[in-house]
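Data first, discussion second: the structure below is written as structure tokens.
All protein chains but one are shown in place.
A and B label the chains in the order they appear, each numbered from 1.
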Amino acid sequence: VLRSLAPAAHVIDITHEIPPHDVRAGALCLVRSAQHLCPGIVLAVVDPGVGTARRAVAVEVGGGQSVLVGPDNGLLSMAVSMVGGADRAVSLTNAALQLPSAGPTFAGRDIFAPAAAHLANGVDLLELGDAVDTATLVPGVLPVTAEEDGDLACEVLWVDRYGNAQLNVDPADLDGWGRRVQVAWEGGSRTATVARAYGDLAAGEVGLVADSYGLVAVSLPRSSAAATLGIEAGDRIRLRRLGDDDPDGTEAGVTTAVHVRRN
Amino acid sequence: VLRSLAPAAHVIDITHEIPPHDVRAGALCLVRSAQHLCPGIVLAVVDPGVGTARRAVAVEVGGGQSVLVGPDNGLLSMAVSMVGGADRAVSLTNAALQLPSAGPTFAGRDIFAPAAAHLANGVDLLELGDAVDTATLVPGVLPVTAEEDGDLACEVLWVDRYGNAQLNVDPADLDGWGRRVQVAWEGGSRTATVARAYGDLAAGEVGLVADSYGLVAVSLPRSSAAATLGIEAGDRIRLRRLGDDDPDGTEAGVTTAVHVRRN
Partner (left out) sequence: VLRSLAPAAHVIDITHEIPPHDVRAGALCLVRSAQHLCPGIVLAVVDPGVGTARRAVAVEVGGGQSVLVGPDNGLLSMAVSMVGGADRAVSLTNAALQLPSAGPTFAGRDIFAPAAAHLANGVDLLELGDAVDTATLVPGVLPVTAEEDGDLACEVLWVDRYGNAQLNVDPADLDGWGRRVQVAWEGGSRTATVARAYGDLAAGEVGLVADSYGLVAVSLPRSSAAATLGIEAGDRIRLRRLGDDDPDGTEAGVTTAVHVRRN
């Protein structure tokens, strides 16, 4: 559809592997990519509410450099915020710039892709439909950390294909914590080593590594921390500062039972 | 190979995820895409008979607008029919327009891709090999529905990545059936609601929804109907009309045992 309507556009497939219906996973993927997507047209669809009252929107950002096209269900909002917020937005109500649909269930093909293609061809945002107040766009919700009993309560944002569990924790949040940190989750706890690179960890050693997006990830060298420890995206995690001399109560490779609320 | 032989061609990857050896799945995928593939060259390979006597062919359709290239095993035929039938066809016998093969097992790389590339470069169809009678091309077999004891006997054509089970049923086939339909398969039966969009279904409610290809699909909102009900592509399904006041014998979320022949 993109090629048919906008033959000159270059199409880059960021991913087709967002889990079905997982708007949050899609939104976080866009955030990870956002700084590399400008200028351009971004088409994103994770759309469990397709065919219902949720709006289809196009959101202009960066003084007109980029437009994000997709459902108004929070998918786009974190990326929009990250690049400075929405300048203008429209609801994709102009059926003349859409494909005739066999059914109401494939907005990606029939509504969003044509909108992205027309934008790539230079069609003005306001031709795609009615302007909407950018303040009415459904916001994204990025979880924040909290201090609880001296611990840092945080959350797994994403598990990458290597099994690294990215936390919503800035490396600076651990400044002064030293080299050893207790990582606790619903199913257990482990003492982790704060390391600069995956390759600096010994076999079986849980690490806290600043990942390529600048966030702290729970890692195991050459194996999946998520699968080994039994954690997944959305899980709550607690980080506890350990003195370098504190007994930590956990031997290398041994997981200790613990209770952490699950989100 | 395509880039080497036809540097100016735009290559679009429709899918690399057809199950191995599943010619029918590949054929149905082409049918779903067919209306968006014209004009152009379509290269399709699901080819369990590679290296045997099955022919390699190129089939021209649409008055020369498009050519489909692939094995003559029924993979291309349904798509060819859908766009009006074959105008001309050749068997890919001209070795001068193929790559030298290390073995007889990779026609996609050595025979089909070069043929598609040469066509994209403007080489005439008849240079690729000997003309063949289009009536001799292996036909595709699209299952038809039948009335059995007042029920509509149909079949699962495809399960999409969300677990929606597409049937070979036109929404018009259910005109006048009302809002409640019994869906029966080999392993059980459920009362389904005829709905306009996935989002119009309540949690756990089985729906019959006109999908994005204009066919009726068995769906569960935000979960996989195929996995939940235990149905897959090729399974036989029976649809039974229920009066709006009929007791339906099935509670929401409860599957009742039933016997339906499997294909």
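Going forward, a residue touches a chain if its C-beta (ideal position, glycine included) is under 8 Å from a C-beta of that chain, and two chains touch if they have at least 3 such contacts.
These figures come from a predicted structure and were not determined experimentally.
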Residue among B:D110, B:D211 or B:D235 touching the omitted chain: B:D110
Residues in subunit B touching the chain absent from view: 1, 3-4, 7, 20-21, 48-52, 54, 101-106, 109-110
Chain not shown, touching residues in subunit A: 10, 12, 36, 161-163, 171, 196-200, 209-214, 221-222, 224
